[in-house]
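One chain of protein is taken out of this complex; the other chains stay put.
Going by the order they are written in, the chains are A and B; count residues from 1 in each one.
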Amino acid sequence: MSDSYTDKELVRRIQRGDKKSFDLLVLKYQNRIIKLVSRYVRDQSDAQDIAQEAFLKAYRALPNFRGDSAFYTWLYRIAINTAKNYVVSLSRRPAEARIENSDGDQMLIEDMQQDVATPENILLADEIKRTIVDAMDELPEDLRVAITLREMDGLSYEEIAEAMDCPIGTVRSRIFRAREAIDTRLKPLLQH
Amino acid sequence: MQTNQETLSIAMDDELGSSTASVLGRVANNNNDTDTWARYHLIGDVLRDQLTELAPPNFAAKLSTQIAQEPTILAPKIRVRSWIRPVAGLAVAASVAAIVVAGVQQKFSLPDATPTTVDTSSVEFAAPKLVAIEPAGDKSELSPAENLTPAPHAPRRLNGYLVKFNEQRSSVGVPGVNPYVRIVGFETE
Partner (left out) sequence: MVRAHELLIALFTVLATPTVFAQHEDAVELMRNMASATEKLNYDGIFIYQREAQIDSMRIVHRGDGIVERERLISLSGPEREVVRDGTRVTCLFADDQEAMVEKTEPRNFLSLGVNEPIAQLKKSYTFTVTGRGRIAARNAILVSIQPREANRYAYELWIDEEFKLLLKSVILNLSGELLEQVQFVQITINQEIPDDLLQTEIEGSEFTWHTNSEDDNSATRVVETSGWTVNWLPSGFYMRNHKVQTMSESAVPVSHMVYSDGLAMVSVFVEQMVGDNQPLQGYSSMGAVNAFSRVSANHQITVVGEVPRSTVQQIASSVEHH
């Protein structure tokens, strides 16, 4: 994954004392990290704890982050290590049956049989997903294509302009209008 | 002040160029902007089907509270730019914050560097030279200059001490002006 200019800039700000910029990084990557560490534990609240710890570790280790790798790559590694350590500490419990998942990492049977906690979050997650998918379906095609190329294929604006045979300014506008349209339906779900 | 949402959209895609820095600064410090940032990223996450396990609503907020308790990071890199208060005589000299404003880089000289004597005043006649005063105490304790070994490169820690030293300059009722010593930009290269 190529390094994001935004990430670089945010890291720079954090390294000079701006804690709020770290919030932006968390918001950007929280879902990805939770999904990542969920492969290692069954319990959703454990996944959340691991993810919190991973971000915290990342914050503390930031003074030593030199930008040799992309920030997300670095964060990704921290998250995996945190998850693995967590599983190892679990595995020190006596006499539990163990199962290996496809990564070769061990999981406790107990974990696998546990229900995922927080049903409310599941409901909300479903609703969010449904809302966004519905909103996407209702988008005019040019907006939908633009945002799909951007978010799912990771193309740059320039690449999208080439793919859609339009000026970059149009790409900017389409992506924004797509987000705006989806956000109109999303925002009420998340505001309290 | 709220950021234009289209600008935010472009910035998060790394397509805003050199304005990104200031936009991010605004976004981080504005609650509405931060919420918008969160939602726009959420849209991307859903489209990439990240949503099997969703971060709970208060995930970031919880982390933020914890981060607030952590020591603030100041990650020095290669160059140090600081507002060093002119110490000494300048206490007497005043014009301090100025000195602070001077933003002199921290350079530490080796012991054998001779101070430059630059007289830019238009004194019509020379002020009398300092007459050596015999110290009251025993002179033998004073080590001759040759015995003092220079430190290797002034490390960061020394930097930190200097800053703490300068911060005391005004708060302790010692004559002098406001210190305004801050380590501001640790320059990344």
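Throughout what follows, a residue touches a chain if its C-beta (ideal position, glycine included) is under 8 Å from a C-beta of that chain, and two chains touch if they have at least 3 such contacts.
Everything numeric in this text was worked out from a predicted model, so none of it was measured.
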Quiz prompt | Touching residue (missing chain; options B:N4, B:N32, B:N58 or B:T72) | solution = B:T72
Quiz item: At which residues does chain A meet the chain that is not included here?
Solution: 13, 16-18, 63
Quiz prompt | Absent chain, residues of chain B that touch it | solution = 1, 21-23, 25-26, 28-29, 71-74, 76, 81, 83, 86-109, 111, 113-125, 127-137, 141-143, 145, 148-152, 154-158, 160-162, 164-165, 168-178, 180, 182-185
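Simple rule for what comes next: only the chains that are shown with their structure count from here on.
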Quiz item: What part of chain A is in contact with chain B in the complex they form?
Solution: 4-6, 9-10, 12-24, 26-28, 30-32, 34-35, 38, 44, 47-48, 51-52, 55-56, 59-60, 62-65, 67, 118, 121, 124-125, 128-129, 132-133, 136, 147-148, 150-152, 156-157, 172-173, 175-176, 179-180, 182-183, 186-187, 190
Quiz prompt | Touch list for chain B against partner chain A, complex | solution = 5-6, 9-15, 20-21, 24-25, 27-29, 34-48, 50-57, 59-60, 62-64, 66-68, 70, 72-75, 184-186, 188
